[in-house]
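Okay, so here's the structure we're looking at.
Missing here: one protein chain of the complex. Every other protein chain is in place.
And now, chain A:
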Amino acid sequence: MTTPLTPPPRKNPEKRTVSPTLPPAMRSRAAMGMTAAASEGRFALQACAECGAPQYPARDACVGCLSPDLRWQDVSPNGKLLAETTVRTSTNLYFRERAPWRTGTVRLDVGPVIICHIHGDVAPHARVRLLNRLDRSGQGVLIAMPEHPTPDMQDDPEMRVLTSDPKLRRVLIADGRNPNAPAIAAALGRAGATTIFVGEAERWRPNPVQAALLDLPGVSILPLDVTDTASVQELAGEIGGKVDILINNARFIRPGGVLSRGDTAFAAQEMEVNALGLMRLAQAFGPGMCARTADGVNSAVAFVNVLSAHALVSLPDYGSFAASQAAALSLSQCLRSEFRASGLRVMNLFVGPTDDDWHQPLPPPKVTPKAIAADLVRGLQDGLEDVFCGDVAKELVERFRAGPKVLEREMTMGGGS
């Protein structure tokens, strides 16, 4: 039985905050395939394109026929626990601080025997379900889970460090004017977030979703405008030490490509909010969050961006907006590198056209605030880096991976097509 997490006591101001340490981060290039799968929560192994043999651990030539043609593919995550041990101490600082640590071997139904972390609720020799998760180094690792869910299983200490679970954590939602803010706040509340700070720009204008936000328990609305450096710095000064998960849902969007308006005013605003807003939030809140990634139950865990899937490829009808999303995506990748030493995760949630005023002339399917909120919370609970929300985003990334140039050509047919 997992011991459920309890709300942490107030911090002892005389004690030094625990400095973050990391599990081993080195991997071969081949092994990074597991990390790539973990970033989306998929369980994948290499399989030999010639003889079909599944491979473990990741390698450069097939264990059976020496073919170098090994491809990552999703496989069944089920297996049986063979043997286990509990590490009581370690020369590795990260595991030393977290001992005892349960680890063992599992025979997968697809063949290989793998080494993995073991959830506390797994019984000896039990059937298990493997999860491929990112550890605090941002590398894919495997953890054996009970075959069937057990109470409070997310609260297991090994799971807690492999996820960005909002339970008992404090969240900042950057844009309380975004129509998705109430749904995100509500979903985070249901997932156990204790405090939900919501930023609101330009309090001199009515906010149509303010009442819906204030109806939710744990929500407090504070002034925050991601285009105003002083405002971002001020809020970070006030609550920066209490933000465990930052959700950057700020977005400015206007239809139009490069030629449609003949000026750069909306494009500049899109960059200001969507790209530089991300940068301002990261500059103001990032260092404080990085310093608190080992700060107990409510440690800082994730910086989340809600991005358009058209960060990957332009959508010419919203071309200048798509450019701002590409810029934001690039900044988020840079941020991953800068956050790496702390273990703070950058999670990007990619959406297709959203169900709002600016996409009103577009046909369905459109992503609803509820869908964004649900996938966002699930992504945090699974500790993901990349979440593709809705059919359009999922299909787009698939086509992007299959052939970026083909996708580019399809997206840029132009008015004559």
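In this section, a contact is a pair of C-beta atoms (placed from the backbone, for glycine too) under 8 Å apart; a residue touches a chain by one contact, two chains touch by 3 or more; residues count from 1.
Simple rule for what comes next: contacts and distances are computed from a predicted model.
A chain of the complex is left out here; the name its UniProt entry carries, from "Cyclase family protein", "Ferrous iron transport protein B", "Multisubunit potassium/proton antiporter, PhaF subunit (TC 2.A.63.1.1)" or "ABC transporter permease", is "Cyclase family protein". Among A:254, A:378 or A:399, only A:254 touches the chain left out of the display.
Within the complete assembly, A:202 is the residue of A:202, A:215 or A:410 that touches the hidden chain.
Only one of A:211, A:230 or A:402 touches the absent chain when the whole complex is considered: A:230. For chain A, the list of residues touching the undisplayed chain reads 202-206, 223, 225, 227-231, 254, 263, 265-266, 269, 357.
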